[in-house]
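Of the protein chains in this complex, all but one are displayed in their positions.
Chain lettering (A, B, C and D) follows the sequence in which the chains are written, and residue indices restart at 1 in each chain.
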Amino acid sequence: MDLTLLMYLIPSLIMFGCGVYGFLTRKNMIAIMISLELMLNSIDINFVVFNRFLFPDQYEGMFFTLFAIAIAAAETAVALAIIINVFRAVKNVDINEITKLKF
Amino acid sequence: MIFDNILIYFAIVPLLTLGGLALCNNKGIKAIRAVAVTGASVLVALALYLVKLFLDARGAGDTSEMILRSDYMWYAPLNIKLALGVDGVSVVMILLSAFIVLTGVFASWKINPLPKQFFLWFFLLSTGVFGFFISIDLFTMFMFYEVALIPMYLLIGIWGSGNKNYSAMKLTLMLMGGSAFLMLALIGIYFHSAADGNYTMNILEIAKNNAVPQSWQLYLFPMAFVGFGVLGAMFPFHTWSPDGHASAPTAVSMLHAGVLMKLGGYGCFRIAIYLMPYAANVIGPVFLTLTGISIVYGAFSACVQTDLKYINAYSSVSHCGMVLFAILMFNQTAMTGAVLQMLSHGLMTALFFALIGMIYGRTHTRDIREMGGMMQIMPYLGVGYVIAGLASLGLPGLSGFVAEMTIFFGSFEHPDMFHRVFTIAGASSIVITAVYILRVVGKLLFGAVQNEHHRELTDASWDERVATAVLIVCVAIIGCFPNFFVNIITDSFLPVVDALKNAM
Amino acid sequence: MPLSFSIAVIAIPLLMFLFLGLAGVKMGRKLTGVLGVIAMGVTTVIAYGVALTYFFDSSYIVDGVRKAVIVWNPDWLSFAKDYVVRMGIAIDPIAAMMLVVITTISFMVHLYSLGYMSDHHGNPEKGFQRFYADLALFTFSMLGLVVATNLFQIFVFFEMVGVSSYLLIGFYYHSPAAIHASKKAFIVTRLADLFFLLGIMILGYYTKSFDFFGQNGLTGICDSQEAAQSAISMAGGATFMGCSVMAWALTFIFIGGAGKSAMYPLHIWLPDAMEGPTPVSALIHAATMVVAGVFLVARLFPLYVIEQGAMEIICVVGAFTAFYAAAIACVQSDIKRALAFSTISQIAFMMTSLAVSSANGALIEIHGGYGLGYMASMFHLFTHAMFKALLFLCAGAIIHAVHSNENSDMHGLHKYMPITSIAFLIGCLAIAGIPPFAGFWSKDEILVACYEKGLGWGLWMSAVAGMTAFYMFRIYFLIFHWKEHKVHTEHKPADQVWTMTLPLIILSVVSVVAGFVPMHDLVTWDGKELHTQLNWTVAGSSVGIACVGIALAFVMYFKENALPSKMKNAFSGLWEAAYHRFYMDELYQFITHKVIFKAICVPIAWFDRKFIDGFMNLMADATSQAAYGIRRLQSGSIQGYVYLYLIGALAIAVVGMVCVLM
Amino acid sequence: MESVGNIFMYFIIALAIIVFSVLTVTTRKILRSATYLLFVLFATALLYFQMDYEFLGAVQIAVYAGGIVVLFVFSILLTHRPGEKADALSSQRRWLGLSAAVLGVAACGYALLSYGKFCTAQITKDGALEIHELGKLLLSTDKFGYLLPFEAVSVLLLACIIGGVVIARRR
Partner (left out) sequence: MDYSQFLLMPQEVGLLLVFLLVFIYDTFMPQRSQRALPVFTTVLFAIYTAICFVPCEVGSAFAGMIETNQATWAMKNILNVGMLIVLMQAAKWTNEEFMRVRRGEFYELLLLTLFGMFLMISARHFLLFVIGLETASLPIACLAAFEKKRYESHEAAAKYVFTAIFSSAIFLLGISFVYGIAGTLYYNDIATMIIGQKSTLLVVALAFVIAGVGFKLSLVPFHQWTADVYQGAPTAVTAYLSVISKGAAAFSFLVIMAQVFGAAYSTAWEWMLYAVIILTITIGNLFAMRQHNLKRFLAFSSISQAGYIMLGVIAANTLGMASMMYYVLVYVFSNLAAFGVIAAIERQTGKTTTDDYNGLFKTNPWLSFTMMLAMFSLGGIPPFAGFFSKFFIFVGACKTGSVAVYVLVLIALVNTIISLYYYLLVVKAMFIRQDDCAIPTLKSSCGERAAMIVCALGIILIGLASCIYTSLTEYTAAIANIFSQI
């Protein structure tokens, strides 16, 4: 049995799908953030496996992942800071609480 | 140097007036009036001088299509130029505009509140109008066209009466809707203006290149025609006109019906027909039908209105329909008639609106059912109204007659039975016009005084007399000496008619 | 007097109009009136001078033909390089004759109005200056019409006289009846003018010329029979619905004339026009403007002669109108209306006369051309103008005296107003065709012409002539006899002031002698002299019929008796119908109000507001509704946003895939 | 032909990723969710190791597991009472989420599957990158050198630090 590229892409894709599902269904903002992490992570996997399987001569995918991890960290930090901030304001992290601005 | 051409001053003088007004104190009504009258008078003088220049040039054997031509590159990447030039039609339209602006200033002598702002917008509008007539570059024409449209919103909105918010919005949106189509048409023309890729916005060059493909013409022509037709109150895009006119202040109604609606007719032949003669030949009958309907329909609608301004607005629909109708006949005589009709309608409607404004200013009603016997109370205005009415129904000696006759006789020259039938239908409007004009005159001016309070009202003041007298004299001059104007106008249509013939 | 003086004939009234119109308000009433009368007097003198010069200076006769003279003819409006409308003055026999008629009557009316218009039921008349200005305008327009060098000019002045007529009928603008009448007059004639316009358009389209008389090497359409023939043939035999286009054009032009000349069924405005001041009725609605239609047909006579179809229509319409109006005139109680119907009837005589004059080519040999009817018509036009103006002015004097138009308010006035009575009697005798009064001569020629067309036409018109005598004398007897006048204590009717009486006397004299004007020498269709002699058979019979009519009137109306009411009861249906003018007004009322206004105008206005405008509003509303409808997309929930984001991205991907696959 | 160990490894990693991803988004306790996330991240790191990207795997563990998850845990503890359980999902919400996820995955999956190269590609050559090579590349200005992104990302991190500080500050 050969390990083809596809076999790595499928778990990654499922992970992405889970992230999307989580983002759309969770009420807790932190849980949503966690779902986002799943999505970002799955993309990292994509880059890595593409790099490894298809274009092993250069390391662009790998480096991209490297930077993406840094970016993800920064995003998480900012997002969590804002979540805390919102928590201070509304004493809650329920995403349904922050729907005052609409229409 | 751009200032060498006298034409540019038609745009500069209103702008200078704007500047002068801006410097005026808000409260200094005298100064404001002085500046406004000065600006308007200078425009009239310039317009008269332009007529002289034109006649001299033609007299000296200058047979070029446009005189006083000059080009100044503006947007080089798109080959947009500030191209100036006038032919006979533009000259008379400028003359008309100048007179209407002058009388408009007098008609809004006592405008309240915010006289300064009123005149600011008023002159911005004039800038647009004059700019439109002096330029022969599609882009600048369109720009000035829109400059002329938008002040209407504020002029009606702030100084209007009645359901002014609704009317102002409706008017602005409908006219801008028309110009939306127009803009696309212009862009389309631009990108087919030359076969060799040296696109140009200059009307003369486009017409000379004659490179707009026939298939494109068929799309672009209706857009351009409808775009201008909306402003020309073509059925079924005329509904802004009654509401807009009813709500507008006097001078704005005057300027709008008197000049602005003329931009529509002018644009129709100068841009839509001249540049796309093939499509004009093919699609013309469709629009002819619409304009034919406009004529009769407007007249019939006017018969049952009770608001003076509505009557006039519908009458404008009818008369402006005649302008477009004549233009679509594609022969020199009818087109000349169209321009005469523009002149005539411009002056006469301005006169009408001025008088209605003056009457409304006194009675505070425009409902003819609530008024009567005005002739006894304000004979000057009454006589003025009768004269305007007679001009409108085509009394010989006043402008309406010569215009309509030239149109009918010109239209009848068209050998096609379809056009003939429409000519006859259009001609029948002279009877309907008589019906509604006499109905108004009878109800408003004659008969018993309906409201005893009206007996205390005064007749026209001096500024009002100036405004109306100037217009009446103009109407009479055109009516009595039409050939003077015909000679100026008629040769301007040769290129258009030739283009139409060649495209057949 | 050189013919170029005719420019002054036109110019003086115009200047008077402008002067009185602009400055009249500032001037006194006396001054205005006197100025108007003097100006008109001068005009009259010049007009007579011009006419006499034209008629009696032999230099205008070339080869036995009296040539038309174009005095002045500048371009006025160019439709195209070679398609030009001119405005000018041309003198030819009928123009010269009309100058005389118009200026005479107008002068009389100006003079008369000094007295008549000075007060209104005892109060000073408002708008006295306006009245004179309008009179001047009318006189100018009418003169402009008759001296027209081309058809378009006639049309122009047709409109002008229409407007002046409108202004003068509506002179009492506070009276609803007057406003209504003026409006009606204008609109009905306007409708006719529309046809006139169509006629000119068709004619102009083919001939590319409106000129009657040639000038500068061009030929006019009325220069000669050949010129007319070539004009007609310019249509190249084009036909429309089976008739030649020229026949259509001429018929349309006739309809225009019929509108002004109140031919059935366009006559309805004329009786109502009597709401205007009586001098106006005399001038416009009896003597001058109403014959414009006749004048028009006479002017285009060379063309009509060729297009026999149009001529037949005129003939039928004229004959019918003559009878119809006479029948109505027999029962009217309002003297001005009765006179108005009499006018219609008499104009119809002229029309018929014109139309029959081309009846039979065989008669050319006997009477030297088509021209007997033509000449008779013009002759009658001339004499009728005189005596009908006289009758109207008399009626005006009577009305002024008793303040009523109804003959029931008059009766037995002979005792009080002897001069008026005699003048009226002269007028009646003239119109009834009793020799040697003016009407006899002209009417006799008409009847001869009719008999030439056919016995039936002749008998018909003779009968109408008899009716004319009957109804005129009916009016006369009812006003001046019938029974003693009920004297109002405070006000006794009497002959009026000299300004009003003098015109009556002058016109009476004219009515007596006008028949002796050698019209057949002066006014003929081809400018040649026409040799006629009295046809004693016709003359005798027509006088006889007239006498019978007079006798009948005498029996019925001289002394108060029950005969009229018996007759009325015996023929009550007919009487009612005639009294109500055979319900033509009601028919018009129905068409204008119920059909045009209620069934066309109102629905169109409704359609415009609700449908066209409604559609525009609907677009705005729909946009706004759409905006309201989609507001839920912006739910405020982040997850909602993201959901749409994702779906949107996928949808775009689908769009892309579709494009790639295609 | 892959080695059995590799295949075995693959299945463990794939299973862990799938199972824990699902658990992460379905568990109703937030702290567990964070824990499952940690497992997913570890599994991912394992995958990187399997791909011979040891440095990347290390970074994954250090930054994600060591940094981000800790951050999550801190904020969870800050904002939640212990043992707090989320409400059950409404069916509508679940349906929406599921539909979007499935649609998205289906679209991407179809796209990936339809791209022929992916279905067959295998690792053909040794892809390991020496750490000092990596370091050189990271600071290289040549093609496939990453000096500029390296500097740029430092700016990004600085910005996020400033932002995070200013937001999280109490005043």
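The rule is simple: contacts are C-beta pairs under 8 Å (C-beta built on N, C-alpha and C of every residue); 3 or more make two chains touch, one makes a residue touch a chain.
Since this is a predicted model, take the numbers as computed values, not measurements.
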Worksheet item: Which of the displayed chains are touched by the chain that has been omitted?
Response: A, B, C, D
Response to the item:
Given B:135, B:172 or B:363, the residue that touches the chain left out of view is B:172
Discussion item. What does the interface between chain B and the hidden chain look like in terms of residue numbers?
Written reply: 74-78, 80, 139, 143-144, 146-147, 150, 153-154, 157-158, 164-165, 168-169, 172-173, 176-177, 180-181, 183-184, 187-188, 190-191, 219
Worksheet item: Please identify, in ascending order, the residues of chain A that touch the omitted chain?
Response: 16, 19, 23, 29, 32-33, 36, 39-40, 42-43, 46-47, 50-51, 54-55, 58, 60-61, 63-64, 67-68, 71, 74-75, 78-79, 81-83, 85-86, 89-90, 98-103
Worksheet entry | Interface with the undisplayed chain - residues on chain D | 107-108, 110-112, 114-115, 118, 139-149, 152-153, 155-156, 158-160, 162-167, 169, 171
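Assume only the chains that are shown with their structure count from here on.
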Worksheet entry | chain C and chain D, separation of their C-alpha mean positions in angstrom | 102
Item to complete: Check each residue of chain A and list the ones that touch at least two other chains.
Response: 20, 23-25
Worksheet item: In chain B, which residues are in touch with two or more of the other chains?
Response: none
Discussion item. Once the touch criterion is applied, which pairs of chains come out as touching?
Written reply: A-C, A-D, B-C, C-D
Discussion item. Which residues of chain D touch chain A once you look at their complex with the stated criterion?
Written reply: 1-2, 6-7, 10, 13-14, 17-18, 21-22, 24-25, 30, 33-34, 37, 40-41, 44, 47-48, 51-53, 55-56, 59-60, 63-64, 67-68, 71-72, 75-76, 78-80, 86-87, 89, 93-94, 96-98, 100-102, 104-105, 108-109, 112-113, 117-127, 129, 134, 137-138, 144, 146, 149, 153, 156-157, 160-161, 163-164, 167-168, 170
Item to complete: Please give the residue numbers of chain C that touch chain A in the complex, ascending.
Response: 631-632, 634-639, 642-643, 646
Worksheet, complete the sentence: Residue set of chain C touching chain B in the complex reads 25, 75-80, 83, 85, 152, 156-157, 159-160, 163, 166, 170, 173-174, 176, 179-180, 182-183, 186-187, 190-191, 193-194, 197-198, 201-202, 204-205, 597, 600-602, 604-605, 608, 612-613, 615-616, 620
